[in-house]
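For reference, the structure is listed below as structure tokens.
Right after this comes subunit A.
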Amino acid sequence: MQRALTLHQTTIGKKVIMALSGAILVGFTFGHFLGNLNLYRGSEALNGYAETLRALPALLWTARVVLLVAVGAHIAAAYSLWTRNRKARGSRYEHHKDLATDYAARTMYWSGPILLLYIIYHLLHLTILPAHPGDVYRNVVEGFQNPLISGVYIVGNLALGFHIFHGIYSAFQTLGINHPRFNAYRRDLAIAICAVITIGNLSFPIAVLAGLVTL
Partner candidate 1 sequence: MSERLLNLTLHVWRQNGPNDTGRFETYRAKDITTHMSFLEMLDVVNEELIEQGKTPIAFDHDCREGICGSCGFMINGVAHGPQRRTTACQVHMRQFEDGDELWVEPWRAHGFPIVKDLIVDRSAFDRIIQAGGYISIRTGSAPEANEISIPKHTADKAMDAAECIGCGACVAACPNASASLFTAAKISHLALLPQGQAERQDRARRMVAQMDAEGFGNCTNHGECEAVCPKGISLDWIARMNRELVRAAFKSDASVESSAAKGV
Partner candidate 2 sequence: MQLRANEPTGPIEHRWQKHKETGKLVAPANRRKYSIIVVGSGLAGGAAAASLGEMGYKVKCFCYQDSPRRAHSIAAQGGINAAKNYQNDGDSVFRLFYDTVKGGDFRSRESNVYRLAELSVNLIDQAVAQGVPFAREYGGLLANRSFGGAQVSRTFYARGQTGQQLLLGAYQALCRQIEEGTVQMFPRTEMLDLIVHDGRARGIVTRCMKTGRISAHIADMVVLCTGGYGNVYYLSTNAKGCNVTAAWRAHRHGAAFANPCYTQIHPTCIPPAGTYQSKLTLMSESLRNDGRVWVPRHKEDVTKRPEDIPEKNRYYYLEERYPAFGNLVPRDVASRNALYVTNEGLGVGPEVDGERRGVYLDFSDAINRLGEHTIRERYGNLFEMYERITGDDPYQKPMRIYPATHYTMGGLWVDYNLQTTIPGLFAGGECNFSDHGANRLGASALMQGLADGYFVLPFTVGNYLGDVRSLPALAEDHWNVRQAVRAVEERVKKLMNAPDPKHAPEHFHRKLGRIIWTKCGMSRNKEGLEEALEEIPKLRDQFWREVKITGTGEELNQTLERAGRVADFFELGELMCIDALHRNESCGGHFREEHQENGEALRDDENYSYVAAWEWTGNSAEPALHQEPLTFEYVKPTKRSYK
């Protein structure tokens, strides 16, 4: 087992940690999004869903711990790789032209921290310091009626979209999940998952702002 223990010391091992923790986080995000769809079913549905979760403290806290560890591992590995990559270039090019990379890939080191700040805000806003404890529906709708708060959510979710688009595609590479027959679909799958989550999440503040969801 000595070999498995040293995996995390390699850059590839760190990438594996990022891919696996990222997979957990994307999985959670997807579930979170599905649960949030209750918003469209009205106050009772959403609050009921929240109540159900709170009624299972063991599950809730296990999930929270797992997520916290995943976020921690994800950030620690990212930080370690980031400092390494900065050093790896040495001096900068005077002229440099990108040929293949895309916006999402280039901005991972920006979308990541933005996402972190957004998550902290989101937790403070709706989990830790809610205006109306126990009434999730009201907290969400009242919050989103404020264009400023909605703006934060929209920016945060756009960052999330870019981040998980490149993240999902990258995870396939990092975990070595490739096969000539399926390689072409890896990008499509990344786009699909990312589109569902992003469009779905963006729809909540927009629906509130548009007056489709009201108190």
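Quick note on the criterion: a contact is a pair of C-beta atoms (placed from the backbone, for glycine too) under 8 Å apart; a residue touches a chain by one contact, two chains touch by 3 or more; residues count from 1.
Basis for inclusion: all candidates are chains of the complex that A comes from, given by their letters.
A quick note: this is a predicted structure, and the numbers were derived from the prediction, not measured.
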In-complex contact of subunit A, chosen from 1 or 2: 1
Candidate 1-touching residues of subunit A, taken from the complex the two chains share: 1-4, 6-7, 10-16, 81, 84-85, 87-101, 105-106, 108, 166, 169-170, 172-178, 180, 183
